[in-house]
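Omission of a single protein chain aside, the complex is shown with its protein chains in their original locations.
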Amino acid sequence: MRAVLLLGYAFLYLPLALMAVYGFNDSRLLTVWTGFSWRWYAALWNDGQVVGAALLSLRIAAVSATLATCLGACAGVALARFGRFRGRGAFAGVLAIPLVIPDVVAGLSLLLLFVAAGVQRGAVTVTLAHAGFTLAYVAVVVQARLADTGMDLEEAAADLGAPPWRVFASVTLPLMTPALVSGWLLAFTLSLDDLVVASFTSGPGATTLPMVLFSQLHLGPTPEVFALATVVLAIVLAALLDAWLLRPRVRVAGVRTAA
Amino acid sequence: MADGPEALLLWIEALRKRYGAVEALRGVSLDIAAGELFVLLGGSGSGKTTLLRTIAGFERPDAGRILLRGEDVTALPPHRRPVNMMFQSYALFPHLKVAENIAYGLRRMGLGRAERDAKVERLLDLVRLTGLGDRRPDTLSGGQRQRVALARALAREPALLLLDEPLSALDRSLREETREELAALQRRLGMAFVLVTHDQEEALTMASRIGVMRDGLLVQVGTPRELYEQPADRELATFIGGANVLAAEVQVAAPDAVLLVPGITKLVRAATEAPADGQIWLALRPERLRLGADGANVAEGVLEGISYRGDVVTRTVRLPDGSALRATTAASDGAEPRPGDALALSWSPDACILLRA
Partner (left out) sequence: MNRFLVLAPAWVWLAVFQLLPLLIVLAVSLGEPSEGIPPVAFRLSGASYATIADVFYLRALAQSLRVAGVASLACLLIGYPMALAIARASARRRPLLLTLVILPFWTGFLLRLTAWVGLLKDGGWLDTALGAVGLPPAHLLYTPAAVYLGITYCYLPFMVLPLYARLTRREIALEEAAADLGASPWRVFATVTLPLSIPGVIPGLLLVFIPAMGEYVIPELLGGPGVETIGRVLWSEFFDNRDWPTASALATVLTVALVLPAAAWQWRQGRR
């Protein structure tokens, strides 16, 4: 069993490890090692296009993740707490569409929507598009969390005299918080990562980082890209480490679950 | 009951509740007076929990009414009913401390901060958790958590306290102790409790009255003694206390019944009337059967099995027609019949319980 896991992880991590190593390769030739160098990191730092696109992607991701979290939380709460409400099946069905739709179809459909509405394409349309397809993921996370914690606590609060809004504010929301956080992070990553939908729905002057990378990759990868990948990996690792160390422990009735 | 709905604390009239194809409540009517410790007893699927939740307000009945202190609360949401519930899972808020949990229901009751705190302290003392107010629920033991749940439910001084299987999550030794504590607490507070359980021993020891539920209906309501000595049907006779049940034929119906029971040569005399027609059954409690042929009613058979429990011994006697009688006597009775020996059992006419159903 352990061998299986090791092989699997090797499969997953070898490409990343190779990139990390060769990001320090002095040579312009991709795979021939000539020496250790920081030059590609320097080039990355000075590459205005990449830096600009990165900042734009981060902004879009943050806004769309927030939007997706608000809407996705509504959807998740509805599915987990409203019982068999009218139109529940249709609601769940439509909500599931972005989870399975190929991104080319998603991108095309949203572009056509914006064209039909006469909306100028740019960062805003990309943000809306991203919120559109990531909210389903947030809904799934929120719904799972609420289903796990069950309705007991909310019923107890109501039994103790709390009107529905107070039940939500003092019980449901605190319980949901871990799901909101991980949902936001998931939506953020998905947005940051997206190429196809952004390509369809973006406009002049709003080039996201994946779009920049893609056009470069078409011509062939450069060591600069390896450096970028390593930077991203380092940031992700650092963020995860932070989250791991600082994670709030929400224990429900003696069963420990690290949020 | 002589009192009308207005005079009683809780009046339930013809409640019906259906979930899809399943009828959880099929027309349940019940009344509860102030100060009672009423136990709803039944197996899973009997509807007892549904009934409790309907009283609390978490389920809306399809038909029927609920009156609390004369006021119709059927449509009232749970947070507006003067009823509080102690949940089976305790449902303690994990993100609040013990004191905050208990104080949760005290908002908007017109109490000042100091008053609230004092009340919480009094409640902690009441449930013997003094000093634990600052702890979080997940650091407490099961028994402690239960007491927090109880204190929290008592905080608003409801007219009626509902308890959903309060003892089921505790282990054996704790259960008996807590049972007594709960009953003592109820007497002390004088508050009406409605307690749901599937444990008949719990019901018999705690209740002032028991309501037995089966398949969405209340099959019998009465004091523990009434339920024990005059169960409504065979199922109840064996559910509460265990009983020997034999089919019988009525030879003389009144004033005292005389029965012909297959497997028993001598006619059986009961101390009550028998219904004039229809099938009838004779129920005998194992502890009312004595060893030996020295009594008004005698059954003769062969001793088949002995079950020793330390304080009592249960012997199974096989009658000639194939049916069996179980007799429970104190272990110190000195008798030593062995399996295979002939053994006679006797009982008095007032030990006969006659059942129609």
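Which chain is which? They are A and B, in the order written, and residues in each are numbered from 1.
By definition in this document, a contact is a pair of C-beta atoms (placed from the backbone, for glycine too) under 8 Å apart; a residue touches a chain by one contact, two chains touch by 3 or more.
This structure is a prediction, so every number in the text was calculated from the model and none was measured.
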Legend entry - Chains in view that touch the one left out, judged over the entire complex: A
Inset, instruction - Looking beyond the chains shown, say which of A:Leu112, A:Ala147 or A:Ala169 touches the absent one. - result: A:Leu112
Inset, instruction - Sort through A:Asp26, A:Asp47 or A:Asp103 and give me the one touching the missing partner chain. - result: A:Asp103
Legend entry - Touch with the omitted chain, as defined above, among A:Leu135, A:Ala158 or A:Leu175: A:Leu135
Legend entry - Residues in chain A touching the chain absent from view: 1-2, 4-5, 8-9, 11-13, 15-16, 18-19, 22, 30-31, 71, 74-75, 77-79, 82, 84-85, 87-105, 108-110, 112-113, 115-116, 128-129, 131-132, 135, 164-165, 189, 192-193, 195-196, 200, 210, 213-214, 217-218, 220-221, 225-226, 228-229, 232-233, 236-237, 240, 258
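Quick note on the criterion: only the chains that are shown with their structure count from here on.
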Legend entry - Between chain A and chain B, centroid-to-centroid distance (C-alpha), Å: 54
Legend entry - Contact set on chain B toward chain A in their complex: 56-58, 77-80, 83-85, 87, 89-95, 104-105, 107-109, 136-138, 142, 145, 152-153, 155-156
Legend entry - Residue numbers on chain A that touch chain B, as the complex places them: 150, 152-153, 155-164, 167, 170-171, 174-175, 250-254, 256
